[in-house]
Each structure stands twice: as structure tokens, then as C-alpha cells.
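Here's the structure, in C-alpha cells; my notes come after.
Excluded from the complex is one protein chain; the other protein chains are retained at their positions.
== subunit A ==
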Amino acid sequence: MAQKRVLPQSKETLLQSYHKRLKDDIKSMMDNFTKIIKTAKIEDETQVSRATQGKQDNYEMHVRASNIVRAGESLMKLVSDLKQFLILNDFPLVKAIDQHNQQLRALQEECDRKLTALRDQVSIDLYQLEEAYYSSSSSLREANNLSLCEAYWRLDLDTDAADGLAAPLRASLEPSAGPLQSAAPAHSHASGPGPTEHA
């Protein structure tokens, strides 16, 4: 037999209120439904005229149907409150959150570990692929259409070793100086009419 747990007063009061709400809503639904069914019965003898009785029954049915809908909505609200209470206060669920955290972290670390190993493997293979690719098709391509690494290597072979790092830097600057020089006159042409227009 389960022992009666001692909950804080607020929690126990809250659960009792849930129970009361459930009973009230169910009772309201059943009573209003049975009353509607009873009211649908047409009686021969009425105290008022038939039209008046009909109007009264119509209004009563409207009110009872609204009560049923209100009770249904109240039940939905109760279910929502129960869900919230379950998420916040269910002890096994609270314990499971830590386990879930650990499992997710373990999965993430494993993914990252495997990605790191994959990265190392792919970088080795990629180096070999690049060598094969550039050595096979470098003769077909023009001299000024070389990849940056190929241009660097060629310049490195051509220039004197005493120049050190300056030669690659100069070589990297020279091709880029061309486009910049071509862009600068265009920019001056573009900016030329500007001030005159404003003036």
C-alpha cells in the first residue's frame, strides 16, 4: 500500500482544486446534456401557450448547450494545467533531464571526435589529389591563370633565395596591382562628372 506523501500545502491544495474542477465540469456536462434531452420531449399540456413554451425551451437549450461548451473548455484548460504541472513537478522526469543532458553531450563529443579524424584523413587525401590535379592539367592552362599556390611555387623557384619573403609578396602584389590600376582610372572617370554635376 502506497504511503500518503506529505506535499507542501500549496501543491496539495492545487491538486485538490484540479480534482474539484474535474468533478464540477463532468457533472455540468452530464446534467446539461440530460436536461436538453428531457426538454426536447414535447408535452401536450403546458401552462403557457405552445409558442411561448417553445420559445422558452429554445432559450433553455441554448443556455444549456453553452454550458456544455463552457464545461468542455474548462476541461481543456484543466488538461493544459495538468500538462504544465507534470512537466514542472514530475520527479522521474526531472531526474531524466540530467541523463538526457549527458547522453546528448556524449553524442556531440563523439560527432566532433569523428569529424576531427575525418578532417585529418581528408586533408591528407586532398593534398595528394591537388598534386595529381595540378600536375596533370597545369600544362594546359595559361601562365596567368595559375592557382595561387602554383604561382607561389614557380616564383619561389625563379627568384634568388636572398630575396626571402619579399619576392612572393611582390609577385602577389603585381598581378593585383594591374586590376587596381585599371579600376582607379575608371573610378576617376566615374567621379569626374560627379563634382561638375553638383557644381
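Keep in mind that, in the parts below, contacts are C-beta pairs under 8 Å (C-beta built on N, C-alpha and C of every residue); 3 or more make two chains touch, one makes a residue touch a chain; residues count from 1.
One rule holds for everything that comes next: contacts and distances are computed from a predicted model.
Name of the non-displayed chain as stated in its UniProt record, restricted to "Neuronal-specific septin-3", "COMD4 protein", "Mediator of RNA polymerase II transcription subunit 11" or "Immediate early response 2": "Mediator of RNA polymerase II transcription subunit 11".
Residues 2, 5, 7-8, 11-12, 15, 18-19, 22, 26, 29-30, 33, 36-37, 40, 61, 65, 68-69, 72, 75-76, 78-79, 82-83, 85-101, 103-105, 107-108, 111-112, 114-115, 118, 122, 126, 129, 133 are the ones on subunit A that touch the missing chain.
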